[in-house]
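Shown here is a partial selection of chains from the complex, left in place.
Labels run A and B following the written order; every chain starts at residue 1.
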């Protein structure tokens, strides 16, 4: 296993994104259900429904939002803004409306991006009830001074918040959390790319015999993560590491935001994988804004959950606009992100601490046939060095990654060498 | 409050220095009493008298020194050196003398500065009894080879060591110590500037409802601080932070010498204030020479007392010479120093640790009217970010300054935001 062993999955990831793109999602509603149903065709997701009014820590599950149609008609009865053309045309969670309005009134309910006049912005109003449309600035300034008919056929009613979950058991009771948000409508990088990467990573991990359990959580942002935490409070302590993933399909280098809780081996693992990937990357300390790592790392939980992206949220002009579309994400970048996550989970899973079984002086390696086991190996000289590093530092204090970093060697070389030493009983697993 | 809210106090500080300048001070004697009596016109100082012979740790209070007159007359009976012209003309703590001497003998009792030939040096001999004059090098080399009459009408007699103290109580039992030395005669930067700054800072703090108690100590250097420590040994553990202040009226940038005991929040506070002041500054680690921070940080006490100056002792040519006079210190610099100290004490006083009252997931801010409380605030966006930082890191481990530093925000913004969160019961004071 390891980066570069996997070819062609990017196309399948992209196909999934194409299928999900037309659906109008929000933090509740049928868009979420339709999305999760499609994901169930790939992996056996469990779907959870949390009723409106349920208290989840400091929050309450809001009314469920659904929308059937929405448009603005001019005086000729022509639809000049039509929700069926683009999900972003309606303020997400907009209240229903049907009335005639003057140009001035209409403008008060119209979001645009004056500096990106050809793009439709993505706007939401989850916790304050109002109605509005979003459109291009170019269209707004060209509007004639006449009467318009506005129509939003949405409903805010008691219902549910919906999320999906998948658990792939490992041999240990401890878990790795992979979380992504699923509430954005018709935005590809943010976050259909995250969803697709999570799904294909889950498929891959289902085929491994993993050490850790891997828990995948597909939630609407903020309220979804909070709901998941509230309903799983007792089990949360099993989560040893986690990643919130998003924005993984664009052409940018990688961005990794470290866990709030430090030190944590997951930060070292991601850094090691990025350093050796050859792809440009940026590392930052934890900051309490972004996606749901905010919730997982809230001080009452303080889970070691980092955030992995390519271009970061807010860090590219297409972000939260209609330009974050099917042209903006590419199969090759999606696959690269998937391979990196496979490498990261591989390293997490194999980064054990061992105990050298002959700690006083070096063991005599020749008589154990160690060199025979390595002969013919192209890496034999580096592995002989790795043997010395592993034996000397397998004192119950250093993980294989710690040793790889000390030795300046790739993790995989150290891991493969440790496997040989395990076979000839020179190492024993500690944790 | 905060730097730049205070205008015009520099002139009053300078006026106090003008009043104190002519007085001949030393480590004991009436010069100290006269000085402290003037300071009592500003703040209600308590004056302490420690009798000659009192043992204070490893030291003994010396005899009290007073001087009435001193001069050198040439063969024509003309006073060529006259104490009444300048206090520095007599070796501080000089023994009395009245006799005729040859030029050679005179020269053995004459201190000058060959490399600064127009300046009178400041010299002392507290613990070794001798007599001497100080004068300009230019005058010394021009002296005729003739007989001179020398006269020093000083007295070394049993008496007292005098110091002043002011305590401004706070709501906590813990204290902040502000200490300055008061024993230098007719030297403005070292240390009438320190005295004036301490007095006006005390006036300012008297008008606050402070969290800490503020203890101001006005002592002769070394022996005075040791005497104060010996007489207050039982109370010293209340001192959480302290500053020795001196050399605060010259045109130089600031110099801060950190506390011996590290880490201490006072170092972070001073650094934060300096960084944001826009004034050049230098930070150094603790060194066991300088002023009375040496005593407060002696290993038996190890108080977290730093040292704040503009140009440091020994670091400017006017230091310990007659050029450290009323032209060398300026009202503007004095006021800048005062404002910085007001900022520092403000930060010390408000740098609390709070506990987020909803630690699991983020609290829902909208329904608490938080955004309404902030609306109209020019800083509303930065405060919304500050809210996230404060809530995430108010876990009982991080002070507001820790949070400000993590967030890269000014302390005042974080403090003002925390005040809002306190009002809506999202925070609770820990310490």
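The working rule: contacts are C-beta pairs under 8 Å (C-beta built on N, C-alpha and C of every residue); 3 or more make two chains touch, one makes a residue touch a chain.
Note that the structure is a prediction, hence the values are computed from the model and not measured.
Of the identical chains in this model, 2 are shown in place, and the full complex in the file is built from 3 copies.
The rule is simple: only the chains that are shown with their structure count from here on.
In whole angstrom, the spacing between the mean C-alpha positions of chain A and chain B is 56. Within the complex, the chain A residues that touch chain B are 56-59, 127-128, 222, 225-226, 229-230, 233, 260, 285, 287-289, 294-295, 297-302.
Contact residues on chain B toward chain A in their complex (touch as defined above): 356, 358-364, 366-367, 385, 388-389, 391-395, 406-407.
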